[in-house]
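The complex is shown incomplete by one protein chain, all other protein chains being positioned as in the whole.
What follows is subunit A.
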Amino acid sequence: MASSSSSSKTGLKKMLTLKSSDGDEFELEESIVIQCQTIKHMVEDGFSLIPLQNVDTKTLTKIIEYMKKHAEKTESNKEEIKNFNKEFVKGSFDDQFELVSAANYLHINGLMDLLCQSIADRINNKSVRAVREIFNISNDYTPDEEEKVRDEHKWAHEGGEFDESLD
């Protein structure tokens, strides 16, 4: 196993290669990549070529974009990062689910929070029907079962008007 990896103390920028499930390779500075806990642990184990069998090229590209931006985070560009985050979660739901699975697998906590918050925002205050529609959730209850669950959580369905819009 490769254990000759240079120590970060040398001051040289250590490069790592991430390889997507499609076989595409991305070379990145270690300092960017270690935001991701999973990779960080692998780097500590001496790996410099990191195959990510659960992450395809499209998703990995997005994740790298996120990590690069967040590696630049300082006290002064908070607003810029905020805008970046806002843009970042705008994609289609399909893309987001790929991303959230990957972020979970890679243990990128900031990205996990960002994505989950954005999905939560799309659920919040919406009617059950609207949420089903927005996320294409297939209702696997029988009508009786659904009635029973609804009844058990009557209090959650009471009061207030729920948003029926699908955005």
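Here, a residue touches a chain if its C-beta (ideal position, glycine included) is under 8 Å from a C-beta of that chain, and two chains touch if they have at least 3 such contacts; residues count from 1.
FYI, contacts and distances are computed from a predicted model.
Q: What protein name does the UniProt record of the undisplayed chain give, "D-2-hydroxyglutarate dehydrogenase, mitochondrial", "Mediator of RNA polymerase II transcription subunit 4", "F-box domain-containing protein" or "Protein phosphatase"?
A: "F-box domain-containing protein"
Q: On subunit A, where is the contact patch with the chain that was removed from view?
A: Counting only subunit A, the missing chain is touched by 1-2, 23, 42, 47, 49-51, 53, 56, 58-59, 93-94, 97-98, 100-101, 104, 112-113, 116-117, 119-121, 123-125, 128, 131-132, 135-141, 146, 149-150, 152-153, 155-157.
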